[in-house]
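Other chains dropped; remaining ones untouched in position.
When the chains are written out, they are named A and B in that same order, and each has its own residue count from 1.
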Amino acid sequence: MIDMRVRWPNGARVAVALTFDFDAETLWMARDPDNIRRPGILSQGRYGARVGVPKILETLRDAGVPATFFIPGWTVENHTDRCEMVLREGHEIGHHSYSHAWIDPAFPDQEVEEMERGLDSLKRVLGVTPKGYRSPAGETSDNLIRLLDKHGFLYDSSLLDDINPYRHAMPDGRPGPVELPWHWSLDDAPYALFSIKGPRPIFTNSHIREIFQAEFQEIHRWGGLYNLVMHPQVSGRPSRIALLREMIAWIREFPGVWFATCTEIAEAWATHHEAR
Amino acid sequence: MIDMRVRWPNGARVAVALTFDFDAETLWMARDPDNIRRPGILSQGRYGARVGVPKILETLRDAGVPATFFIPGWTVENHTDRCEMVLREGHEIGHHSYSHAWIDPAFPDQEVEEMERGLDSLKRVLGVTPKGYRSPAGETSDNLIRLLDKHGFLYDSSLLDDINPYRHAMPDGRPGPVELPWHWSLDDAPYALFSIKGPRPIFTNSHIREIFQAEFQEIHRWGGLYNLVMHPQVSGRPSRIALLREMIAWIREFPGVWFATCTEIAEAWATHHEAR
């Protein structure tokens, strides 16, 4: 078998990153600026702050596992208490743009602004200097990788081109940030985020669980990284909290599993695979 | 565990609101005014009046549970006999706009007209002064909450930002209506309302039942409000009538369940949580 194993700490076969994109209302405002006047639509995002985050934190605490929350600056400013709850629980906070604007490489100035305003909010409001970044909606640009490098980010988690971490190479040949790849099939939104203007089907826990588990089983067979992408407004619904609880318990029954923050994963990968 | 329990009457853990948005043809005319000339499309809505409402009423009567029907003024005027059947069965009727127009906050005059014409129809044709309101398609506006306050509504059921009821605060600090939140995952339309011009997949009863039940099980665990949103033209199909019958029987097997109208729920919440 092709050797895709990563040398994780303590001989683990799989590193599990539980990540939460805490977009709140920005998810909807970024899709359509007019949504700012629509409390019905925005209320879906507000649920993530109001109920989703506390319930997710409770679930993680009960299970005793760490997680990484990627948070836009707007959410930091408008749901500060929820972000502080995340920090108090000891989880990592990463950068997730300022307003969840989908990156358009044709407007590099906007990329710079989203990066810098987001950094400023995290620092000023929460005292956090993030080590990692995830771009909204899986859209990124070459320019953005340069921005991450310029600001000294340890890792990015925006691309879908591998299972395991790898190192970006900068145009001048220097090493850039570590990439922690993700994939739509390991994201809760394609299965359970509904919008009346662009409806996707709402799937059952059985459906989501089968895909999440089938991916895990094969990654466990190969060895590597299992990067689960969730949203408090989606995975914070009652039934999805049950799914999260069950998934953590199910994963735990496998030997050689390491639940870690993205920073821990990126550092472990760099130490074991690049120091040689 | 975060205490989300609500002190419902008789120590119930969960209040169950069976709600029916009796849109009939307005569902289709509001999406596209040209549909008024399309009897094929409109016939889907007419099914709700012709077969759906009588079959739903029969199912509720057999089970001995109350429900709340949110009805647009147009439906009141065009399917008066069906609305009178609802009243005779002792169910609550709430306001659901006049023509099911999706609220656009850019046109506050239209909101006023939809509110007032709907109120007038309910009063004039049915003798009903509604205590509750639900906006079409989950769209609402800040202005609308003010309209509800002005007309003395007890409750609104249009937002998706919580599981449990809460009290709206008006701009001047006075208490506004009680909110009874809902969510797309507990609505029949995302699973079974088909339109050839914007097709959504049609799901099985197993699929819908799993989601409805998983949400119920976790809400029962937390304590709170279970607000099920149905449409006679969807849930009135033969197979969905069977689903409704089965869901009611399934819910009943749980301890501490209180089936109630939305007015009863809003009043109980206010009495137990605000009187203190």
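The definition used in the following text is that a contact is a pair of C-beta atoms (placed from the backbone, for glycine too) under 8 Å apart; a residue touches a chain by one contact, two chains touch by 3 or more.
None of the values given here were measured: they were computed from a predicted structure.
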item	value
Where 2 copies are displayed, count of copies in the complete assembly	4
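Quick note on the criterion: only the chains that are shown with their structure count from here on.
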item	value
Angular offset of chain A relative to chain B [C-alpha, multiple of 5 degrees]	90
Whole-Å gap between the CA centroids of chain A and chain B	35
Interfacial residue positions of chain B with respect to chain A in the complex	1-2, 103, 105-106, 135, 137-142, 145, 158-163, 181, 183-185, 190-191, 198, 200-201, 203, 207, 210-211, 214-215, 217-219, 221-222
List of chain A residues in touch with chain B within their complex	37-41, 43-44, 46-47, 50-51, 54-55, 58, 192, 194, 196, 199, 201-206, 237-239, 241-243
